[in-house]
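What follows is chain A.
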Amino acid sequence: MIAAFYLISVVLIVSAVLAVSLRNLIYCTLCASVVFISSAALFFLLKADFIGVVQILIYVGAVATLLLFAVMLTKNLVSRQYYVGQKRKWSYGIFTASAVLWVLIGSIRSQTNLAELVTADHQLSVVSLGKEMLTAFLLPFEVASLLLTAAMIGGIVIALEEKKKSS
Partner candidate 1 sequence: MLDPRFRGSDIKECMENLDQIFVQAKRTVMNLAESVLPQPLVLLVSMLISIGVIAAIGPVIMMYLTWLERKVVGRIQNRIGPNRVGKFGLLQPIADGIKMLTKEDIVPEGADHILHFLSPVLVVVPALLVLGLLPWGRNMAAVDLQVGLLLFFAITSTGTLSIFLGAWGSRNKFSLLGALRAVAQLISYEIPQVFSAVVVIMHTQTISIVEIVNAQPGFNWFVFTPWGFTGLVLFYIASVAECNRTPFDLPEAESEIVAGFHTEYSGMKFALFYMAEFLQVFSLSALAAALFLGGWQGPFLPSWIWFFLKTYGLIFIMLWFRGTFPRLRVDQLMGFAWKFLLPMSMINIVVVGIWTYASPIVAWVLGILIIAISFGVLAKLNTRYHIERNRKFILAE
Partner candidate 2 sequence: MWGTGVLKGMAVTIKNFFDTYTSKNGIFTVEYPEKRLPEKERFRNFPILVYDEKPEELRCVACDICAKECPPKCITIVKAKDAQGKPLKQPEVFDIDFTVCMNCGICEETCPFDAIYMDHEFELAEYDRMDALIYKKERLSRPWTHFEKIRPTDAKEINERRAKDATKTAAAVKPAPPQASNQQT
């Protein structure tokens, strides 16, 4: 169990770095889907099966394909980085990211009374999850569905708008 955690987090970090820094966009999206899969694996490790499965279904199944289609439609596969003038920005990026990381790690370490792992294996059954979602969390559930329909219609309207005029 322990080895699995470290292995997966190494894969996670490496593929995240690759997903962000590669030049060829197709490889970027590929590494992004590896990030999504390994974070789903972490969820399984943390005994959150339902969320792990939802993560794979939504991120790898839909979001990665969407990204691939977007990459294909915008056609600049090998993103031509004009680094001429913006060398410094690149270093700015590293500086801010490491600053944020330092702050976060600092806050984690300063925390002393972090909760210990109390029960070795407690499993939240999917049925209770479902009940909870439709009782305590009914409002966010309805708002989420509203948001999804709005996003769908918005996405279509933006993408489709051009087709109507030109055809």
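As a selection rule, all candidates are chains of the complex that A comes from, given by their letters.
General observations
The definition used in the following text is that a residue touches a chain if its C-beta (ideal position, glycine included) is under 8 Å from a C-beta of that chain, and two chains touch if they have at least 3 such contacts; residues count from 1.
Bear in mind that the values here come from a model prediction, so they are computed numbers and not experimental data.
This complex places one of the candidates 1 or 2 in contact with chain A: number 1.
Within the complex, the chain A residues that touch candidate 1 are 26-27, 30, 33, 49-50, 53-54, 56-57, 60-62, 64-65, 68-69, 72, 123, 125-127.
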